[in-house]
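Before I ask anything, here is the structure I am working with.
This part shows chain A:
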Amino acid sequence: MILNIIIVNSAEVPIYEQIMNQIKSAILSGELKEGDVLPSVRGLARDLNVSVITTRKAYEGLEVQGFTINMMGKGSFVAPQDMELLRETRLVEIEKKLTDIIEYAKPVGISREDLKKIIDELGEEE
Partner candidate 1 sequence: MDMVLEICNLCKSYGEFSLRDINMSLEKGTLTGFIGPNGAGKTTTIKSILNIIKPDDGKITVLGMDSINSDLEIKSKLGIVLDDGHFYEDLTLRKMKNLIAPMYPTWDDNAYNFYIKKFELPESKKIKDLSRGMRMKYALVLSLSHGADLFILDEPTSGLDPLVRSELIEILKDIVFEGNRTVLMSTHITSDLDKIADYLYFIYDGKIILKGQKDEIKDQHAIVKGDTAVLLPDYKNYFVGINKSSYGFEGLTDNKAALKNVLPDKTVYEVPSIEDILLYYTRRFK
Partner candidate 2 sequence: MRINFINFTKMQISALSQIVWLQLLCIALYPMFFNQINVNNDLANIIIYAVGLLMLSYLLLRNFAFNDAKYKTKLLFSILPVTSTTIIGARGIIIYLFCLISTPLLILFSIITNAIKPEMFAVIQTHILPYGLLLVAVFIPIEFLIFYMFETQKADIIGALVIFPYMALMALLYNYLMNSPLLICVIVVAILTNVFCYRVCNKLYKYKRL
C-alpha cells in the first residue's frame, strides 16, 4: 500500500481537507484498493505532526462521503467504490475549476483557444 500525504502549512485548504483530498486521490488512482486498511487515526496524526482531532475529522469526512468504512476497534477500510459515480463527481469538480481558470485568463486576454492549446500541449508532454 502506498500512501503519500503531504501537509502544506501555508495553504488555503484546512488540514483535514488536505488529508481527505490526498486519501481520496489515492483511492481514485487505485493506490489504495478496496479493503485496504488506512493508518490509525493516532498513528497518522503523530506521523504528520497534526492533531488527532484533525485526522479524526478527516476520517469521518471520508466515511460520510462513502470512501471508507469505519469498523469499531479495527480501524478504517477503503470502501468498495462506485467508479461511475466518482467520475461524475470528478467531472463536476473539473468543470468548476475550469470555469475559475477561464475567469482568471479573461482579464489578461487569454482566449479559450489559447487555453485549449495549453491543455493539448500538457497532454503531449505526458
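Behind the choice of candidates: all candidates are chains of the complex that A comes from, given by their letters.
In the analysis below, a contact is a pair of C-beta atoms (placed from the backbone, for glycine too) under 8 Å apart; a residue touches a chain by one contact, two chains touch by 3 or more; residues count from 1.
Treat the numbers as computed from the prediction; the structure is a model and nothing was measured.
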So chain A is shown by itself and the numbered options are 1 or 2; which of them touches it within this complex?
1
Listed in rising order, the residues of chain A that touch candidate 1 in the complex are 9-12, 14-16, 42-43, 46, 49-54
